[in-house]
Every structure is written in C-alpha cells, then in structure tokens.
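One chain of protein is taken out of this complex; the other chains stay put.
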Amino acid sequence: MKKIKSVEEALSYIKPGMTIMVGGFLGVGSPEKLIDGIIEKNIGDLTLIANDTSFPGVNYGKLVEHKLVKKVYTSHIGTNPESGIQMHSGEMEIILTPQGTLVEQIRAGGAGLGGVITPTGIGTVVEEGKQKIEIDGKLYIVEKPLKADVALLRGAKVDKKGNVYYDHAARNFNPIMAMAAELVIVEADEIVEIGDINPNDVMTPHIFVNVIVQGGK
Amino acid sequence: MKKIKSVEEALSYIKPGMTIMVGGFLGVGSPEKLIDGIIEKNIGDLTLIANDTSFPGVNYGKLVEHKLVKKVYTSHIGTNPESGIQMHSGEMEIILTPQGTLVEQIRAGGAGLGGVITPTGIGTVVEEGKQKIEIDGKLYIVEKPLKADVALLRGAKVDKKGNVYYDHAARNFNPIMAMAAELVIVEADEIVEIGDINPNDVMTPHIFVNVIVQGGK
Amino acid sequence: MNIKSIIANRVAKEFKDGNLVNLGIGLPTLVANYIPEDIEVTLQSENGFVGIGPAPEQGKEDPNLVNAGAQPVTINSGAAFFDSSISFSIIRGGHLDFTVLGALQVDEKGNLANWIIPGKMVPGMGGAMDLVTGAKKVIIAMTHTAKGNIKILKECTLPLTAKGRVNMIVTEMGVMEVTDKGLLLKEKNPTFTVEEIQAQTEAELIISEDLKDMEI
Partner (left out) sequence: MNIKSIIANRVAKEFKDGNLVNLGIGLPTLVANYIPEDIEVTLQSENGFVGIGPAPEQGKEDPNLVNAGAQPVTINSGAAFFDSSISFSIIRGGHLDFTVLGALQVDEKGNLANWIIPGKMVPGMGGAMDLVTGAKKVIIAMTHTAKGNIKILKECTLPLTAKGRVNMIVTEMGVMEVTDKGLLLKEKNPTFTVEEIQAQTEAELIISEDLKDMEI
C-alpha cells in the first residue's frame, strides 16, 4: 500500500466533470500543487465543494478564474469577484449554503447519515424548496449529505501510512472532507516516518487517505 | 474563572433526579472519584446516559448496583447482570440504542441539530414508535438529540483553563459529551499548567469545561 | 471617541467574566479592544479556534494562524484549535454567549438582513446564519444609518439572515433592545435628542422610562 505518489500521478485520478472537495478556509489549509496542477492540465467542468471561493489568484480561487468550475457548493463568494461575475452570467451555478450546514452536510456524507436536521435558514430563502421536518413542535430544514469523487486536502505533517496532522487554523474543513470522498489526496508540507505523529494526536486517521503528495517548494 | 474544585464541591452540582452523562467505554475513560462520591452521597433517581452499564463493581456500573439510576440511555447492558435484573423487575427503565446512534444523538444535542437521520435500526424493533423520514427514496429513522444536566468526564491531562487531552481508547464518548451538558465536570489524571498541552492537540477546548477535579490516588 | 469606538466600547460592556464571544468581520472586530481588563472573555474564530489574540507584529505572521477574514492574528495562552465541525457545533449548539455582527437592515421584530442585496451584491452568508441562529445573544453593532439610508426598519426588505433572533442593536446614537412590543431605546448618545434618533429610525422607538446616557 504505497500511498506516496507524484503530483502528476495524483492528478491522473482527477477527471473532467468530477465533484471535488477542497479543504481550506479562504485558501488557508489548501493544497497548492494539486490546484496548480488542475489548472495546468485544464481539468474542467468540475463541481467544487469548498467553504468559500477564496481570493483572486489564491488557491481554489484560481479554479474559478480559469473557468474550470461549473457548479459550486459554498458558504461565501464575496472575496472573489469572479464568482459573482460568473454567477450573474450563468457560467457557474452557485449553491450558497450556511457554513455550519455545509460542514454538517459533508460530515453526514462521510458518516453515513441520511441528512442534517438544522434550524439554520428557517424563515429565510435558504429553506426554499427544501424538505422540512417538525420535531417536538419546532421546525427544521432537512439538508442532504454531500459527497465527492475526490477530496484535495493539505496537511502539515503526513506520515507514510497516511496519518495526518494539521497546523493551527489550517485544519478547518480538511478532516471532515477526508471522510466524505471516494478518493482522498493529501498534499503534505512534510512527509514523516510512521510513528512520528503520536497516535493520540492523529487528526485524520490513515484509513481515510489514499494518496499522499509532497507539497512545499 | 477558577475551575479547579474539590470533589466535594463538584458533587454539590449533582442533584437527585438529574440527567447525567458519564464518559467511558465499559468503564475505561470514566471518572472514578466523582462516581464514588455520588454513591457515598447516595444521589439517586438519576437518568444515566452512557455507552454501556459497565461491569459489576466498575465505575458507573456501581451506580446501577446501588439503585441510583431510574432510567438509562445506553447501547449495551450485557456486561452488568444487575442491569438486566432491574430491567425485568421494572426498577430501571432502559432505552437501548445502537451505539452509533447514541453518540450521534449526544453530538446532535451539543451541536444544535434537531435530530439524527440514520439508517441504523430500520427494519428492527429500534424503529418502533419513532418518526421516520424518506430522503431520495430511502427510509431513515429520526432520532432525537440527547442533552444532560451534568457530564462527568475523565481526562488524562487537563490544563488549569480546562483544556483536555485524552489518552488512547479512554477518549471514546468523553469529547462528545463535553458539548452536550449544561455543566461539565472533568476528573483529571493530571492537572497541568496552561500551555502544557499544545493548542493543536487539545481534544476538548476549555470553553466546554466548567469544573476540574483532581483524580488519581 | 469616534463613531466606531463608541459602538465597540458600548458592546464590550455587555460581556461578563467567562463569556465566549464571536466577533464578526469589520466594526465588530474592534470590540476586542474595549473588553474590560478585569474580566476574561474568550473570542472564537469560526475558522477553527478559541483564544484569538491581537494582530501579530509585522514579520511575525503565521500563514496558518488567521481569523475568519484571513487576517493574521495571534493566540492567547490556553487557546485551542479544532475542525470546522467542532467550530460550528460551538456556534450552533448554543455555546456562544454573544455573537456580534453588522447589518444591512435590522427590524423591530429582531429580524436581520446582512448577507445579500439581490442583483447587486451576493457575498453569501458564510457563518452568519449559523451564528445568529445559534448564539445565546445576538448583538448588532453598526452605524445607525448607511450613507443617509435608514437601516433600522419596521420590517426588513432584504432577504433575511435569520428571523427574530436579534436581541440588541448598538449604534453611535444609542442602545436598543428588541422586545415583544418593539425596539426599546435604553441608552442614548447625549449628543442626540430622542427625536433626532427617531428621525433616523423607521421602527417606532419605545423610550425606556429609565433612559440612560451612553458613555462616549
């Protein structure tokens, strides 16, 4: 089970039309080489699941600029003007979702739950067209699970077996997305020996990780 | 915000009739002094939420033996014969719940979700009397969130601010219960200085913890 | 004090020792500078930690240590990092004592609109809907009007962020509490008369019998 592969090999798993999750929050904690590779190989028609659409020129924000994304599930597009432009032109479909709902939908996808029962969005446009449920007299929205073909993550330290350790606020969506995709590729700031991460401190267990690529310079 | 208190002070928050969650798995990762204190003070009429009812003479298993529990939400009672006896005699009500459902119910309680949508239990007695929901043609059970008045947890290292680090398989339900109770009391194998636990490695952030007691000998 | 400082300073007075607070981007972020030194307030960053400290010295930024606006920050002693699912469990699970946000519009029923101007500006709700739905207390911190446009309304006209969840509105003109009967003006900036404040407010203000002066 050799998981360490070249960026080129890792990119071969990503096909046009796929649904991809990208870890990160405004580009912090996002894989650089994998995103640049997608742009270089011009892999388009993608459905993107990410917290936001980042900034112009920053990480997965570039996927939008290069018009490689046909649809995005996200909570925020305000930091990348190109998202708004493509939304208005109809080039990109944007499913705006409250951030907490988005992370629970991804978690539900990974955890085998049938959906998420949430009060967030009740009384707003977010509830429109969605199934609702009343529990103990209170109304909730039922949001569907989200899954992806591929998750592209970034770890600070990844051991050769695939155990991942994240640093500071770069953790964010990464460990949740690690559970919700058919194939999980982690770009490692540093690849370390098995055992270098204390088993107590592993943040994404190796069983979720399929491919490791070396990040950094 | 001095959180470190004596076991005696901590016990003063636990009143007869309360709902308590106790961390641990067959007694592993469970607070010893707090449980013994409840027995000593004979605080009864409790509703217990725990993975199992442990073994006779072991931790929260003793609460059952001392007949301090009127109702229990749990996934397994087979290791404590006294549970079966009290179930059949009607002295203790037992809500048997699949373990994964139980942990999700507790998580939902702590995370503000209206319930849990799960396929586990469909086609079995577990679905009886429960709300069900169909999503994309598949039937699920809707399980309600669980919350408690007090959660009694055990940590390997707890800093003076209340950040908790668990060891090995003693983590189990502890971090989930930490989010789902009005008052959270953690029994620490070791109380350490603030900063001794790397902020990346904190497993239960201090904001969830109200009271710290010194465990051990 | 300037307008923003008046608002931030007043909001900070709501906090109690041990509180957990989320401060939104922009004006609400300034509130951190006015938290009384004799109480301990923990600030949450929805991108995944508690214990935000002040901005770092130049050159000492850590690219992995930023707030929810991607600005470099530091952490206080005892901080803790977690993933987004825990971060939003904190937010949605009722663990925040306060969330402080700006508004495009807010109304006398406690409705808030702050995430979209259809056809014009669609930034998205980010964590705002979760924050407003989940926090124990919701404080709107904003200038009373925007370029002369009235923002405190009888009823919001923009798409809502959440329905009936706002508890308090703090502006440079005064402090208003959302009550069952409408907006109760509890404090006012002494440089304005009640009539001047009402003139800048569409919702009809109920004037507290115990109306106090705001510290400015």
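Letters A, B and C mark the chains as written, and numbering starts fresh at 1 in each.
Note that a residue touches a chain if its C-beta (ideal position, glycine included) is under 8 Å from a C-beta of that chain, and two chains touch if they have at least 3 such contacts.
Being a predicted model, the structure only gives us computed values, none of them experimental.
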Chains in view that the hidden chain touches are A, B
Quick one: which of B:19, B:74, B:163 or B:210 touches the chain that's been left out? B:74
Touching the hidden chain in the complete assembly: which of B:33, B:157, B:171 or B:206 does that? B:171
Per the touch definition above, residue among B:51, B:163 or B:210 touching the missing chain: B:51
Could you pull out which residues of chain A are in touch with the chain that's been left out? 1, 107, 109-113, 159, 161, 163, 179-180, 194-195, 199-200, 202, 205-208
Spell out the interface residues on chain B facing the chain that's missing from view. 25-29, 51-52, 55, 74-79, 84, 87, 94, 96, 98-101, 103-104, 107, 118-126, 156, 167-176, 203
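Here is the rule we use: only the chains that are shown with their structure count from here on.
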Cα centre of chain B to Cα centre of chain C, whole Å, reads 35
What's the distance between the Cα centroids of chain A and chain C, rounded to whole Å? 29
Whole-angstrom distance, CA centroid of chain A to CA centroid of chain B, is 32
Listed in rising order, chain C residues that touch 2 or more other chains are 49, 81-82, 85, 88, 91-92, 133-134
Multi-chain contacts in chain A: which residues touch at least two other chains? 104, 118-119, 167-168, 171
